[in-house]
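Excluded from the complex is one protein chain; the other protein chains are retained at their positions.
Then we have chain A:
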Amino acid sequence: MSPAALPAREIALVDLLDRLLAGGIVLTGDITLAIADIDMVQISLRALITSLGRTTRPGVAERDA
């Protein structure tokens, strides 16, 4: 693959988690600690996402629109 094919920029964590939690080989069996189901990290996600959103929260500057 060619990593430079699309513009390189900091990958948004939500996009990364979208792939790492919903994708990848999922293993079954006693030797695996497959921890990160989406629902399990939902709380972290919510915290993450809220803290990201705070900087550009819509609605505050729109009063005079």
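Just so it is clear, contacts are C-beta pairs under 8 Å (C-beta built on N, C-alpha and C of every residue); 3 or more make two chains touch, one makes a residue touch a chain; residues count from 1.
Note that in this section contacts and distances are computed from a predicted model.
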Choices "GvpL/GvpF family gas vesicle protein", "RNA polymerase sigma factor", "Putative nucleoside-diphosphate-sugar epimerase" or "Polar amino acid transport system substrate-binding protein" - which one is the UniProt name of the chain not shown: "GvpL/GvpF family gas vesicle protein"
Chain A residues touching the omitted chain (full complex): 1-3, 5-6, 11-27, 29, 31-36, 38, 40-41, 43-53, 55-56, 58-59, 62-65
